[in-house]
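Presented below is the structure to which this report refers.
Apart from one protein chain that is not included, each protein chain of the complex appears where it belongs.
Entry: chain A
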Amino acid sequence: MTENILEMRSITKRFPGVVALKDVSLSVDEGEIHAICGENGAGKSTLMKVLSGVEPAGSYEGEIHFRGRPVSFADINDSEAEGIVIIHQELALVPHLSIAENIFLGNEQARGGVISWHETNARAAELMARVGLHEKPVTPVGQLGVGKQQLVEIAKALSKNVTLLILDEPTAALNDDDSEHLLGLIRTLRDESGVTSIIISHKLGEIAAVADATTVIRDGSTIETIDMRVPAEERHTLVPRIIRGMVGRDIDSLYPERSAEIGEEILRIEDWHVGHPTQAGRTVVDGASLSVRAGEVVGIAGLMGAGRTELAMSVFGRSYGRDISGRAHVHGKEVQLRTVADAIDAGIAYVSEDRKQYGLNLIQDIRTNVTASGLKKILNGFWLNGNEEIAVAERYRSSLNIKTPTVMATVGKLSGGNQQKVVLSKWLYTEPDLLILDEPTRGVDVGAKFEIYTIINELAEAGKAIIVISSELPEVMGLADRIYTLSAGRITGEVAAQDATQEHLMELMTMERE
């Protein structure tokens, strides 16, 4: 029963200039759910690339044994032939093709080169039933939510007779219901079909609930493998143990203490209305009013689609929406923030929730990204002072602890947490009075989260006003002094942090229009 299905022995993988994996070993038992935890950049993804043949045999040292035999994969087709299927965080589906077409993409159900649509759709329907996806096989994938798309990926893996399923952050983009369903499905596949799964995840509570064993990786080395099948009274020790392994230290409190003095009002908006940019007549933000003071951290809690990002971006130089009305006051004076440049000049910075799309120039180096919004400050007459620019970037590298060999490194190659620090550096360099942080810790690992919380506190202590938008209630409650709840574009409540409970906030966040 507990034969191991996979054994990776002493894997060492070098990239030019860095050792990504140092002597990593991983042993996965047949029919178990095995979690891999580690900070961003710890080497989890590289290890999975080695396993699936994305990094071909010969490019690393060490051995892989699968079902008792040594294997060497030259590419991903070789590993799939053995029944190893990897589902990446960014789903590899074609939106305009149907569910059935996506399931059999590259593996078309054809006779003599002609696709048999009947068989394609019939077999797809079977697979969809197995994963609990209640849709028509001919529905285009683009019409499905992320949760259902994830199920399509699993159905696709099942069509390839998967024996070892690797899921990279499968629930990162899912809401609670969809996550629950997905994890339930992975359990069912284990119990009924004997599918072994490897899950890479940052959500430790989830891992504690679903995993049979957890391997912790830090800085390219295996720290330990924890047996998660412990008696109920010991379960609460599991998550702290994983965190300890991941960061190499205890995190006593995830939310560090802050002693900031709350001063004058920095921003106040009144009766703020924002229309949908393309759908005329649809209101996205409906009469919102809020204020934030120097040294204060204000949280905005709202569910997906409540209008949190839309509210923030419309204030930030009207970068979202149309027919924007309402009054904005900065330092007590009414201002018109017509462009992003106006907003920056008024001392406002907005750190987007989607740093790759809206925050960074991924093909450029750290230096260029850090100074992108503050180029005027390195202007020497008519020319930019390139040396001063590097010095500025170096300053933020050390003060925010951006892990990189040099500030000339391409931003696209950094881990999520380090990218987020680059975006933060960019906005700190504009010396704003108000920072709007939209989901500041999305896709960031535990260690870097703590660092970002610490930075937020330091900024508040330095007299900055801060608005934190987050969908994680514990985060909002842990960080903010005051919390606004947003539901369907309206502010439905304002709660002091010490009075807030998750239940109460959730009630306000789901309040419907009377």
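Basically, a contact is a pair of C-beta atoms (placed from the backbone, for glycine too) under 8 Å apart; a residue touches a chain by one contact, two chains touch by 3 or more; residues count from 1.
Note that in this section contacts and distances are computed from a predicted model.
In the listed set "Peptidyl-Lys metalloendopeptidase", "Heme exporter protein C", "Xylose transport system permease protein XylH" or "Protease", the entry agreeing with the UniProt name of the missing subunit chain is "Xylose transport system permease protein XylH". Interface note: of A:Phe66, A:Phe104, A:Trp272 or A:Tyr350, the residue touching the hidden chain in the full complex is A:Tyr350.
If you put the hidden chain back, the residue from A:Val24, A:Val152 or A:Ala372 that touches it is A:Ala372.
Residue in contact with the omitted chain (choice from A:Thr12, A:Ser221 or A:Gln364): A:Gln364. Contact between chain A and the absent chain runs through residues 15-17, 316-317, 319, 339-341, 343-344, 350, 352, 357-364, 368, 372-373, 375-376, 379, 382-384, 386-388, 390-391, 394, 406, 410, 412-413, 426.
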